[in-house]
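A single protein chain has been omitted from the complex, and every remaining protein chain is retained in its original position.
And now, chain A:
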Amino acid sequence: MTNRRPSFLVYGLLGAFVLGSAFPFYWSYLVASRDNSVLTGDFTLIPGGNFFANASRVFDTIPFWKALGNSFIVSGTVTLSVVLLSTLAGFAFAKLRFRGRGVLFLFVVATLAVPTQLGIIPLYMAMAEFGWAGELEAVIVPNLVTAFGVFWMRQYLLDAIPDELVEAARMDGCSLWRTFWHVALPAARPAAAMLGVFTFMQSWNDFLWPLVVLNADNPTLQVALEKLQSGYYVDYSLVLAGTTLATVPVLIVFLVLGRQIVAGVMQGAVKG
């Protein structure tokens, strides 16, 4: 409350918490940089020199690059689609008048609490029927738009666009689609960017459904990592080399966009 700088104790406690937060990442690299014979012996926090050797064993064991590419394709497509379709629906709910709008929006909000994940069995049967089992479509199509996205964009666009602007565009003979494209979409950019980041991370981490519907030859990164670990004997210098490699892209994203992600989490808390 006062503008005084806090004591060392505050920094010390926070520092300990952040160190604890970072430690598992470092541990993963530490184990990955050594070999298994050292693992069972004395404890040290100094990395060894075997990381690249272990990493290349990862590439031999699982289709790492293919999995990485698949994860990018899946998360990228899902993110683009969620942002576009959510903004479209959010714009309609926030700024357009139509019969049943209130009821339909209430329905969207209600679905936020529905655990749709529990429908995986019929979903799996349907995918097998369509011949999509094992294909990337199976993990992309079910996630093309989310209730959270629609809700989030509607809340933002409610205040972001003045009603007069939509009205003026209509007077000028703009179709609603063009109004969306030229007025709503540009105005939605800040909220859309945050929705994009969160959707990407969520899709990137998705595990249960990809595990069910994809196979070891055409996996996402998460499914490939699971295969790496599921042998009878777990070779941790190999497995943790895999987790280290999988963590690098996410850490890069975090270093670049961390400030925005922090702001997004805190704004979501106030709005939601």
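Please note the rule applied: a residue touches a chain if its C-beta (ideal position, glycine included) is under 8 Å from a C-beta of that chain, and two chains touch if they have at least 3 such contacts; residues count from 1.
Note that contacts and distances are computed from a predicted model.
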Problem set entry | "Sugar ABC transporter permease", "Leucine-binding protein domain-containing protein", "Heme exporter protein D" or "Glycine--tRNA ligase alpha subunit" - which is the UniProt name of the missing chain | "Sugar ABC transporter permease"
Exercise. From the list A:Ala22, A:Leu106 or A:Ala168, which touches the chain that is not on show?
Worked result: A:Ala22
Problem set entry | Residue of A:Leu106, A:Leu158 or A:Met266 in touch with the missing chain, whole complex considered | A:Met266
For this session: Among A:Leu88, A:Ile161, A:Met194 or A:Leu214, choose the residue that contacts the chain missing from this document, as touch is defined above.
Result: A:Leu88
Problem set entry | chain A residues touching the omitted chain (full complex) | 1-6, 10-11, 13-14, 17-18, 20-22, 24-25, 27-28, 31, 39-40, 43, 85-86, 88-89, 91-93, 96-98, 101, 104, 108, 111, 113-126, 141-142, 144-145, 147, 150, 170, 173, 175-177, 180, 201, 204-205, 207-208, 211-212, 221-222, 225-227, 229-232, 234, 236, 239-240, 242-243, 246-247, 250-251, 253-254, 258-259, 261-262, 265-270, 272
